[in-house]
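Of the protein chains in this complex, one is absent; all others appear in place.
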Amino acid sequence: MALIEEQTEILSARRMAWLRFRANPVAVIGALMVISVIVMAIFAPVIARFPDHVGAVIDFRNKHHAPDATYWFGADKVGRDIFTRVIFGFRVSLLLVVGVLIVAVPVGGALGLVAGYFSGRIEALITGFTNVMLAIPPLVMALAVGNVLNPNLVTAMFAITLLWWTWHARLVYRVSKSVAAEDYIEAARLAGASHWHILTREILPNCISVISVKTTLDAAFIILFGATLSFLGLGVRPPTPDLGTMVADGRQFLPEMWWGVLFPGLAIFYATLGFNLLGDGLRDMFDVEV
Amino acid sequence: MGPGFAQFLLKRIVGFAGVLLVLALMIFVLARVVPGDPARIALGPTASAEQVDQLRSEMGLDDPLPQQFVHFVANAVQGDFGISLISGRPVAQEIAAILPATLELVLATLVIMLLVGLPLGVLAARYRNTWADTLLRIVSLLGVTMPSFLFAILLQLFAAYFLVSWPILGRLDNALSGFDGPTGLHTLDGLLTGRIDVTLSALQHLAFPAIALAMSGIGQIMRITRSAMIEHQRRDHVQTLRSFGVPGRVVTFRYLFKLSAIAPLTIMGLEFASLIGNAFVVELIFSWGGFASAGLEAILQKDLNAVMAVVLVSGCFFVVANLLIDVLIGLIDPRLRMKESR
Partner (left out) sequence: MALLDIRNLNLSFTSYGRTQQALRDVSLTIEEGQRVALIGETGSGKSVTSKAVLNTLPGNARVDSGQILWRGEDLLKKTTGQREALKGIEMSVVMQDPLSSFNPVFTIGRHLDDVLYWADCRAGRPTGRKDRAGRIAEILRKVQLADPARVVAAYPAELSGGMRQRVLIALALMNRPALLISDEPGTALDVTTQDEILRLINKLVIDEGLTHLMITHNLGVVRATADDVYVMNKGEIVESGPLRRLFEAPKTAYARDLVDAIPPLYGPGVKDQKVSDGAPLVELKAVTKTFRRKRLLRPDEATQAVRGVDLNIARGEIFGLAGESGSGKTTLARMVMGIMQPSEGRVFIDGRPLSDTGGRADRRLAQIVYQNPGTSLNPKRTVGQTLDVPLRFAGLDPKDRQRRTDELLERVDLPRSFVARFPHELSGGQKQRVAIARALAADPRLIVLDEPTSALDVSVQKRVIALLEELRYELGLTYLFISHDLSLMRNFCSRISVMFKGEMVEQGRPSEVFANPAHPYTRALIAAIPVVTDAEEAMKPKVTPEEKQRFLVSSAA
């Protein structure tokens, strides 16, 4: 036959995504920053200069020691090395991130997925509930819950998780709803596929890109959020190092002992910036709206 | 506007009323079920069992929970949130006294967010992939990634070093501290009562807290406006106008801008909840003495009636803000108005 079907040049999806990612130096920088934070958190005991300063150590001789070759970030009001406490602070932050997301993403994702696929009552119920939860200021809720229970890392996680799933539910719902209306979903139904199959094998793969972008961006927000909570005194119990608490403590000695606020503050900024840049890069790479 | 828009608004109002009701239920359950005996907390550990029992029955705590809830909602609708367990005064009165301070801060923040975020987002899109875009994206990233308490502290430091006479605490100069106006919004009251000095002092005090609070929103709005502009730039209607020779700047600033304002407004509504949260921190740092710092106080002291009121009023803030935003979007987007009437 003389007419051949139109030949389009084919790039595999993965290769296309990789090209987009690589073309975006900012995303690569973000990825490196995130990796560095994770590495510092994991190997904190090795990297830290004074690993014992994590605990209730008091060293008044070096109280408010200014930054120098030994105390890179200076020392706090009881003479503990701020650099040590910052990298251990990353541990707490990341623990919080993992703790929240490990529950919030699957729960929110599952609810969004189900709400988008089944229309009618289930949809109305889940979206209605999600909307109510979105109306609650998360910080107010976290404060209320955190204080009514006992302020510590686990309560903070619980309080944040209580509201955090809503964003994932909303997002996944939007994608799931539009995917569920596609012809191929009806075709799968007609082919006898079960609801379970359609939800997990047909719709979910289409949501993975938005979920991963949102999760990355979320990591940044949760670090920020956790820092705000502990800044208000509802975070981890001292002496466990926590970036927000460190800023709050250092604030009393401003502006003279500036390092007490600056370095923990920069650390928060560094971690959130890394996750944000990476998230933006992923967003460009997958070409999705989050 | 037409009947379609009224229909649309009515639907939203009903929906928001539902949101508040469920919110009330949740906070009620949290307050009644989780922490133990509110009467005991109110009276402290030294009170006798009889005293506690008496307060319990006075507070209606012996009634069945559903009845208590109905009671709570009926009272709340009338603005009665009970007595503060700590100060002993009606919670509603206490909140009414400090609400204007927060209202003023939040309104100023919203104005700054829109006035700065929208134009910068448009500019970033218009000069996409130039140094200006890069710079603006960095600014927006700063806004999104820096915690607002850090911004607040940095602004205070900035003032301490460079603007020594600039006030960084409170709402008014000490000399004006007794001032009281009809609305409680000092900037507005100053104008209403002809006291320009009050307005100026209030604006001066308002500037830094509002900027600190607005930063994260500015970043978000910029980012979303930019991507909405770029997204719409690809659409056919831009081609239509461009191919008939309507200048690019007219297409961008008039046609694309109006269309692209919808997305950031929607997001602003949703992000309003976290704005209220951040207000807690910023008010604390600037000793603002508003609703948020009082709320923080109530939470820390486990003043349950006040906590419930704080959460509900925060919810109201959210609901009213979103209703206003819906009206705004309805004004912009004719499709929304038509959808209902058809």
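For the reader, a short list of remarks on this structure follows.
When the chains are written out, they are named A and B in that same order, and each has its own residue count from 1.
The rule is short, and it goes like this: contacts are C-beta pairs under 8 Å (C-beta built on N, C-alpha and C of every residue); 3 or more make two chains touch, one makes a residue touch a chain.
Source: prediction; values computed, not measured.
Among B:Leu259, B:Val282, B:Val307 or B:Ile325, only B:Leu259 touches the chain that is left out of the view. In the full complex, chain A contacts the hidden chain through residues 1-3, 5-10, 12-13, 16, 19-20, 23, 182-188, 190-194, 197, 201-202, 205-206, 208. Mapped onto chain B, contacts with the missing chain fall at residues 7, 10-11, 14, 235-237, 239-247, 250, 254-255, 258-259, 262, 332-335, 338.
Keep in mind that, in the parts below, only the chains that are shown with their structure count from here on.
With each centre defined as the average position of its C-alpha atoms, the distance from chain A to chain B rounds to 23 Å.
Touching chain A in their complex are the following residues of chain B: 15, 18-20, 22-23, 26-27, 30-31, 34-35, 141, 144-150, 153, 156-157, 160-161, 227, 231, 270, 273-274, 276-278, 280-281, 284, 295-296, 299-300, 302, 307, 310-311, 314-315, 318-319, 322. Note for the complex: chain A touches chain B at residues 128-129, 131-132, 134-141, 143-145, 147-149, 220, 224, 227-228, 231-233, 244, 247, 251, 254-255, 258, 261, 265, 268-269, 272-273, 276-277, 289.
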